[in-house]
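Removed from the display is one protein chain of the complex; every other protein chain stays in position.
When the chains are written out, they are named A and B in that same order, and each has its own residue count from 1.
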Amino acid sequence: MLNDLASAVIVIVAVLFVLLTTIAYLTYLERKILGFMQDRLGPMEVGPWGLLQPLADGIKLVSKEDIIPTEANVAIFKIAPIISLVPAIISFAVIPFGKDSFHFMGITTHPYITDINIGILYVLALSSIGAYGILLGGWASNNKYSLLGALRSAAQVISYELNAGMSVIGVLLLAGSLSLVRVEAAQSGGFWHWYIFPQIVAFVIYLISGIAETNRTPFDLPEAESELVAGFFTEYSGMRFSLYYLAEYGNMVMVSCIATILFLGGWNSPLPFLDFVPPFLWFMLKVYFFLFFFFWIRATLPRLRYDQLMRLGWKIMLPLSFANVIVTAIVVYMIRR
Amino acid sequence: MTLKSLVKSVLFTEIMQGLKLTFTHMFKKKITVQYPHQKLELADGYRGFIVHRRYENGQERCVGCDLCEAICPAKAIRVVGDIHPEFPERRFAKEYTLDFTRCIFCGFCVVACPVNALSMTKEYAHSSFTREGLIYSKDQLLTLGDKCESESIAYLKVRNMWGAEDSGKDEGRYHFPPISATQSGG
Partner (left out) sequence: MTMQMAMFGYFGAAIVISALFVVYFRNPIYSAMSLLTMFMHIAGLYVLLEAEFLAGVQLLVYAGAILVLYLFVVMLLNVQGRGRFLQKQTPAVFALGILAAIEVAALIFHTRFYPELPAIPHPGVPNLGNTETIGMVLYTQYLFPFEIASLVLLIALVGAIVLAKGKLKFR
């Protein structure tokens, strides 16, 4: 009992530490990568090669004045960033980061916080809760730009969550389980077992929907600077603003983790003779590849128009993902029989 | 939609091209200059802060003719001319203020000056916490000119010495020699 509790605490602390450090350094990484892709250097001043920039940003954001607009709905204004951040972080409870259980100070722990049998459903449900933070924050600010950004965001998140959920079903049919641990285990033994190959359509749809769901360029309409100032967090400043920021990056990491687990085999090494590399490192490598892809896309593509976004979501990707589910279901049924 | 364009959009050809372009740019040489640590080499014609100049013998060149004040488009210059207290045949600027908060660094005053008393330097990082700190008097301009003499000569050579290159002299269109004690006496 005590051992279980200790192992749970160790894993939770480790996951939170890795996650929050990753999020903090993602801001640095994004600025660096964007800079390099635009022939600039990015942050260089704080620390060697600007490595302490996230720390400086954090100190600045925490010590900034907390402004609440006069006509704002104070209670909801205060609670909205929290509603946005909490689902983004607690959904990491079901992500398996490695393969084997490991020992820490004489206590055996798993490389995941919990393995529930509805893992992917849990993640999808929580990511849909995150939309409330955006919607309520935009409404409570009593600012027309915030409200427009929030409404856009809600419409976008609902539309693209459907696509993400539908594209995930193909993988779940192949793996035969909703548990992320088992989906990963089903892809072990070489990269030709990964689900990216039989589910390439679902992979592309999931990636696009993931970018859209996290409000990243080219789908960053909720915070389109040129139209809506900053979208739903126009009125936010200081710590509350940074909570939204953390939530956005947390969601990015989440989408990358899910894409890694479902399509790139999670902690499995691509070739059997590469098994000596710890599974955790493979996992991180793949996640960071997706995160890099996020920034890469941001440096490359301009923003979509709103009707283009909706057309892409409802008229192209949704029918495609339905077709993918039907084809996969038939094929799986034929093979299993 | 033709088959070709369909294939193109299914395979994301154009997006791939864009991604390739941005990826190659990641490894190109960066053009950023890390400013406080690393400064750009400025050209001789750079229009930095305006200074007053002197002759070799330390005599100030300005004759208080008000031409710079007249031409200044930003009305940043104020000149009060007067007769030189020592040499009655010569005028000088009793007061000369240059308001760098208004100055647009167009260089017209340097062009207008008949005696090459004004020039521009490569100084650009002057700042102040008050407005008054950027309104320079004649003495301040002269001190700055003493500090940046080579720069101001280089500027005049590049921008303001029409027809004077051959003469080899540090003079403009008009010849105003420095007033020495012997000259004034004679």
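In this text, a contact is a pair of C-beta atoms (placed from the backbone, for glycine too) under 8 Å apart; a residue touches a chain by one contact, two chains touch by 3 or more.
What you see is a predicted model, and the numbers here were worked out from it, not measured in a lab.
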Query raised in the report: In the intact complex, which of the presented chains make contact with the chain not displayed?
Result: A
Report summary line: Contacting the left-out chain: of A:Tyr132, A:Phe191, A:Phe292 or A:Phe322, that is A:Tyr132
Report task. Tell me which residue among A:Leu178, A:Ile196, A:Ala230 or A:Leu320 touches the hidden chain in the full complex. Result -> A:Leu178
Report summary line: Contacting the left-out chain: of A:Ile10, A:Ala24, A:Ala154 or A:Leu285, that is A:Ala154
Report summary line: Residues of chain A touching the missing chain are 73, 76, 116-118, 121-122, 124-126, 128-129, 131-132, 135-136, 139, 147, 150-151, 154-155, 157-158, 161, 165, 177-179
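Note that in this section only the chains that are shown with their structure count from here on.
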Query raised in the report: What does chain A use to touch chain B in their complex?
Result: 33, 35-41, 44, 296-297, 299-301
Report task. Write out the stretch or stretches of chain B touching chain A in their complex. Result -> 15, 18-19, 21-23, 25-26, 28-32, 34
